[in-house]
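The complex appears here without one of its protein chains, the remainder shown in place.
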Amino acid sequence: MSAALLTAKDLSRTYGSRRGLFGVITKVRAVNRVSFSIAAGETLGIVGESGSGKSTMGRMALGLEPPDEGEVRFIGQPIPASGTPAWRTQRARMQMIYQDPLGALDRRLPVTAQVQEPLDIHQLGDSANRPQRAQEMLARVGLSVEQMGRYPHELSGGQRQRVVLARALMTRPDFLVCDEPVSALDVSIQAQVVNLLVELQAEFGLAMLFISHDLRVVRQVSNRVAVMYLGDFVEEGDADDLFAEPLHPYTRALVSAAPVTQRMPGHQRLVLKGEPPNPANRPGGCSFHPRCPFAVERCRAETPALVSVDQGSGRRVACHLIEPSASTLRKAA
Amino acid sequence: MLRYFAIRLGRAMITIALVVTFAFIVLRMSGDPAQIIMGPEAPPEVIAAFRKAWGLDDPIWLQYFHYFGAILQGELGRSMRDGRSAIELVTERIPVTLALTLPALAIKIGLGIPAGIYAALHRGSLADRVVMLLSVAGFTIPSFVLGLTLVLIFAVKLGWLPSGGQDSWRHAILPVITLGIGGAAVLARFTRSAMLEVLGQPFIRTASAKGVPWRDVIVGHALPNAAIPTVTIVGFMIGTLIAGAVVVESVFSWPGVGRLLVVAVANRDLAVVQCILLLVAATMVTSNLIVDFLYGFLDPRLRQNAGKAS
Partner (left out) sequence: MATTTQLSLSGLTVSFDGVTVLHGIDLAIGKGEALGLVGESGSGKSVTWLAALGLLPGKARVSGSARLDGIELVGARPETLDKVRGGRVAMIFQDPTSALNPVLKVGTQIGEALSLHRGLSGGAIKAEAKRLFDLVGIPDAERRLSAYPHEFSGGQNQRVMIAMALAGEPDILVADEPTTALDVTIQAQILDLINAVRREMGMALVLISHDLGVIAETCDRVAVMYAGRIVEEAPAAQLFAAPRHPYAQGLLHSLPPLGGARRKLVSIPGVVPDPRSLPKGCAFAPRCTEMSDACLAATPALRSIEMGRRLACVLEPQSASQRQFEAA
């Protein structure tokens, strides 16, 4: 990959969670020493189940939440503290969209006015031209002229998500974080928005961090994919490659659990036992070991590191059962 | 669990202390008690003697200090008017007030809750609209207006019932109704909306889908859930048992705690006012504690949280 646009190094985030009104505060490690980098124009997909820490990571990547440890750098510079003028300037170059577009929009304003807003806030371009630029962007995401004058509640879910996307793109950002952007949409509408995202990404040269629990959608939009489990990256690699040949037992289970319309004959489903443990109660060793059908003694005792492996291109896996690549072994020696 | 209630209790104490302090400040700021009790024509030396006798010449912080110390020892002072123990004056009025507020509470609960449930179950029907109309009326008409209207009709026009006083049970009828109707209206509205909220929940459909007869769905599934918000309002009503009848007692010349309070405030009878305020604060705080207990009993989600905390 070319020079990284965004790098995250050893990011950790721990929440204090109180049980009950006067309960003891327990530490919940939502994200655990995660490192990644995203090149300009590249999409990194993050998959994981609820509680895996994927949304927390998205917010940290944007500086919306400070990491407890580690650092995020955007074009080589640390991200300024949230709320400072420097951070606000940089926010024009980094945007985020969420699952619920209605919650992200102001009910009292027509959508064109809301799409224009980022230009006003960041004082971009000639103020006389701003309404026109907003309309152009709305047309680009597929809204009709008539729909542009409407209020958010007068649009469908898919149309609202298009509006949110248009607003995010107004400042011509380099980096976009998408947190479950299509999860609330019906299948046919989901496909429309996914197609649009892929087109816009190429057109605007956007780098994306695309967070979703839906493997299919993640594969469709991502160049690379990382799989999270209880705050850890357990596997990372090229998107097509990773889903075609998952290595980590958790990734294998995820891929095998995804329902398909045409099942290959002789396919054996790998159904995991049990449920993801409470993040407040992380198992020792490999955090996946209690549910792993292949766990051995070492998995209980020792936390596996995310290391490069020979299979796949640029694949990293955190599992004792997968052989690290020769170069990793040499480095260790 | 113990810790949970210890903290609640501590909070209750602080609330009461704040009420006492507040009452002290307001009453001392609003005028000179000596002047008021002795009257505007009293010679200055009489006033001075009164001030000395009641410690009103001491610096304000010292008066406060003494007062607080006395309360901690259970000594609530004496009425500046007739020198009787304030606590005695107040306690003898409590049963008189309860004679109004307890039957009124029974009306509130006995009328308000069933009316609310009925309205919710027959949403949009004529009965629902009538209940809601009455409830809005009962809710918005001030109690003195309602009280005076009742007096006008039943005492003045029809002559069926006495207009005031405390001589027999018949004297209590009008004030009890006046008190009860307003509360029943509030409770009906609350119960109705709590019930409607619960009836819209998915678990009600689950109960029907497993073949539970509708009657049992209401009794066994909807009511226990709707009871949770309703209890808050009932708890609040229990908190007003002692001092919630000030207006009505005045309208009907009912010699309860409320009347006593009005007279004591008008006369700047500090000890009595403070004693009543303390009592009111204590009942409010107690009813809050009762509500907390009931919550725990009705809602296992809270019970578990409180349990985990210990």
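Order as written gives the chain letters A and B; numbering starts at 1 within each chain.
Just so we're on the same page, a residue touches a chain if its C-beta (ideal position, glycine included) is under 8 Å from a C-beta of that chain, and two chains touch if they have at least 3 such contacts.
Since this is a predicted model, take the numbers as computed values, not measurements.
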Residue, one of A:A139, A:V198 or A:A305, that touches the chain absent here: A:V198
Residue of A:R33, A:R93 or A:H213 touching the missing chain in the full complex: A:H213
Residues of chain B (touch criterion as defined above) contacting the omitted chain: 201-203, 205-214, 220-221, 224-225, 228, 298-301, 304
For chain A, the residues touching the chain missing from this view: 49-50, 156, 158-159, 186-192, 194-195, 198, 213, 215-217, 219-220, 240, 243-244, 253-263, 269, 271-273, 275-276
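Please note the rule applied: only the chains that are shown with their structure count from here on.
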Cα-centroid distance, chain A relative to chain B, in whole angstrom: 54
